[in-house]
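Pasting a structure below so you can have a look.
Apart from one protein chain that is not included, each protein chain of the complex appears where it belongs.
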Amino acid sequence: MDSGRERTIRAWPGFSVRLEPRLKVPRWLRYAVPALSLMIALILGMIPMLVQGINPLTGYRDMILLAFGSPYGISETIMKAIPLMLAGLGVALAFRMLVWNIGAEGQLYMGAFGACLVAYTWPDLPAWILLPAMIVAGFVGGALWGAIPGTLKAFLGVNEIITSLMLNYIAIQWVSYLVIGPWQDPTSLGFPRTTRLSESATLPVITGAWYLPTVVALVVVGAVLSYWIVRRADHTGERVKLAAGFVLLTTLSLGGIYFLDGRRVHLGFVLGLAAAAVLSVLLSRTRWGYEVRVIGENARAAQHAGMSLKRNIVLVMMISGGMAGLAGMSEIAGNLHLIKRMFSPGYGYTAIIVAWLAKLNPWGVILVSLLLGGLYRGSDAIPGAPKALGMMLQAVIFFVLIGGEVLVRYRVRWDRGS
Amino acid sequence: MEDKSPFAISMEGISKRFPGVVANNDIDFGVRRGEIHALLGENGAGKTTLMKILTGLYQPDEGQIRVDGRAVTVRSPRDAIDLGIGMVHQHFMLVQSHSVAENIILGLDAPRFVLNLGQVERQIAKLADQYHLQVDPGARVWQLSVGEQQRVEILKALYRGARILVLDEPTAVLTPQEAEELFKTLRSMVSEGHTVVFISHKLSEVMSVADRITVLRRGEVVDTVAASETSKEELARMMVGREVLFRVAKRDSSPGEVVLEIDGLRALNDKGLEALRDVSLTVRHGEILGVAGVAGNGQRELAETVVGIRGVTKGRIRVDGSDVTNKPAREVMDRGVSYVPADRMGAGLVTNLSVAENLILKCYREPPICNGFFLNAEAISAHAEELVRTYDVMTPGIQTRARLLSGGNLQKLILAREISSRPALMVAVYPTRGLDVGATEAVRRLLLEQRDAGGGILLISEDLDELLSMSDRIAVLYEGRVMGVRDSEEASVEELGLMMAGTAPEDEGG
Partner (left out) sequence: MAEFALFLTIVVSAGIAAGTPILYGALGEIFAERSGILNLGVEGMMLMGALAGIVGGLATDNVWVGALAAMAAGGLVSLIHAFISITLRGDQVVSGLALTIFGAGLSAFLGFPYVNVPAPKFSALSIPLLERIPFVGPIFFQHDVTVYLAFILIPVSWFWISRTRPGLHLRAVGENPAAADALGVNVVVVRYVYTVVGGGLCGLGGAALSLAYTPGWIENMTAGWGWIAVGLVIFAAWNPWRAAFGAYLFGAISRVVFDVQMLPTAGLPQLVKILLTPEILRMLPYAAVIVILVFASREAIRKRLGAPAALGEAYTREEAEA
């Protein structure tokens, strides 16, 4: 007799609205509602724009053109999407286990710190040693920072939302200190920044010599992964999804010749895609992924099955933090090549929105981060508080989507009479 | 002058539908003034739904309610209270951290603004005296025993001037002696002019205290009879629709080696109070040890300590000879202990995962399901297909999400998973709670098969009949102590009831 929950709202005297749970969710609804929510959000977003005296229609048009209208625009969008991807994957993983990692921003900064620590200490090492070392250091920096709220939650039951958030502010201050203190570039008087990273401490750009090998590697790896997973898939639906994914990946890679050659997009993009693949496999095909999913769905059942909650909470926070740390590392080593104060325009926070919009699915994260990266990039098209426009639109989308979620799960019924 | 109907309550043509199920179908139900009327039926028959309609928690899709002959609409619990109808729920609706007085006056319009608890407490004390319902008005609810909490619920209704009292499975949490106390209270209330309706699925108590009985089955009224004109067998037939065997056919047990040895166990409950005091028990291979006792006397804590989810402050637990005291749950599981928890949707299953994924919850660490780091999807499917077939679990497919299955099938799923791991010891807590007759028989059969195959079972149940028929030996827990262990062939309900109420066998006079 599992009839679910009914809710009656007396909307008007003589009239009531009921939310009745759906027994089965129709496929088309699952996709139609987020799309509809997106449209509603965009419409709602017009209101503040009007208040500021901006024409919303031309505004949106300009934003879309700037973000996606030209090869250069797309490459810049991808540049913004890379840290969102990496941090978003980390946040999505933590959220899967209902560990609310709000500290991605701080973990991002600490990842940048770790990577630069290595880069400034040994600037003359050859790139093939230095870069992997920086990647590891970036991951470790974020992971250790994430371990703090993780351990506090696991062993002392301290709320991780607040601790991870406080650590954000601490991390930002720490990096600020380094920027105006020991790492400051003496020639940078008015606008404090660190000295520029050495040549070998730079994430190479996917262009020229690097392009073809990258594409080939991606295609080969993708083919191998897909084949191997398809062999293990238990029904057709999954095979189709994977085949589609593989075709998409190949098309993107090949089509990318036009967009990415000669642009600034760096290897961080590949890192992001690889991370998504790894995380996807991890969640669905491994023992640990199974544990994460079970704990996230039903912690008590997990305990009864002998899974260790404490260990997994710390582990998940470390990996989540590590991913955000990679985001920080890639942003410094691939994009900025030095550190400024507040070098992140809130990537860690946007990553939360990315993870949620993507429904915590790794490939969804890639897609959504490209969209939101476009939002970041497009905001430059409108004069007057560009960064805040992006933030505001993101939040509106987020809100409307949460509301839309409900429509997917419930059917609305009107009743006449009491 | 209105024609005063002999019926305090009359429900006519009541129907109520939920998505996928008809809970009440055209029910006619009448309660005469000044009588004790029992509403009898199995779990899921529609009794609670009907009473929730009467007390304003649900709205009927069709039908009419009359109180004292007047047609009324009960739109909310407030309306019911205004009409003089008070309900005492099966799961108490009390705010644990508040005091008795605060709970009783909750929702009332007086006192107007500032709480004057002293005065309220005096009023409550007077009311309690009048009805012989002893309770301390200033105590916090979490400090009270279950029987006392029930008294608070009854006082809540009486304080609001309820003339008609509806009790939902009131004896579910009481010892036989406390139940007798309750029935005495009900009879005295009736003599003061109140009317009582109580919902039950227990034939013996219904026969002993009710004046008239209405039997519901699958949402419909089967019949309304006077208690003096019927028998337990007839009622059971009406409830279930066919002849019911009161005892399950059971092979003689041939118990083997000791599988579980509990020695001097002490443990705390969630509130930090002692839940188990010096408990010592043994279970052998091939035997079922039943644990009887009113819920809340340490049963849950006993199960959790044996399974490794709860720590022990003193004493030893040994499984097949090895000490598993305070070892982590995983290690205890590896030693061959499996757990069928009371709360199947809660702790037993992950409802959003598929049937297949739920079935590997215990064995996901071992080959062939797991190859080092990775899970083997083919092996998982094969495993699931086989279990679903062997245990006759009704599901659209193994990829279906577990939450879509019915209660009985969920329990079969859990048992399938646990039994298939061939445990040396199975700890089953209230395994047939909430299941219909068919599912209950299936579950009991599976447990007996497990026992015949040589496994030991620690069976914790609130159904004394079930324990008597299934167990080889029965232990009784009261306030965390073992009051006694008896062979089920020799045990009597009276003796067990006394032990459940705290009277150790040696204390009996003469």
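Labels A and B are assigned to the chains in the order they are written; within every chain, residues are numbered from 1.
Here, a contact is a pair of C-beta atoms (placed from the backbone, for glycine too) under 8 Å apart; a residue touches a chain by one contact, two chains touch by 3 or more.
Every value quoted in this text rests on a predicted model; they were computed, and no experiment measured them.
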| item | value |
| --- | --- |
| Touch with the omitted chain, as defined above, among B:G193, B:G272 or B:G372 | B:G272 |
| Candidate in contact with the missing chain, chosen from A:W100, A:W145, A:Y290 or A:Y376 | A:W100 |
| Subunit B residues that touch the omitted chain in the full complex | 18, 21, 23, 44-46, 48-49, 57-58, 76-78, 81, 87, 89, 93-98, 102-103, 105-108, 111-115, 156, 219, 271-272 |
| Hidden partner chain, residues of subunit A it touches | 1-7, 9, 19, 48, 51-52, 100, 102, 152, 156-159, 161-163, 165-170, 173-174, 176-177, 180-181, 349, 352-353, 356, 384-385, 387-396, 398-399, 402-403, 405-406 |
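Please note the rule applied: only the chains that are shown with their structure count from here on.
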| item | value |
| --- | --- |
| Whole-Å separation of chain centres (CA-atom averages), subunit A against subunit B | 46 |
| Residues of subunit B defined as touching subunit A within the complex | 18-21, 23, 44, 59, 73, 75, 307-309, 328-331, 333, 339, 341, 346-353, 357, 360-362, 364-365, 370, 373-378, 381, 399, 403-404, 406-407 |
| Touch list for subunit A against partner subunit B, complex | 1-4, 6, 20-21, 23, 232-235, 285-288, 290, 293-294, 297-298, 300-308, 418 |
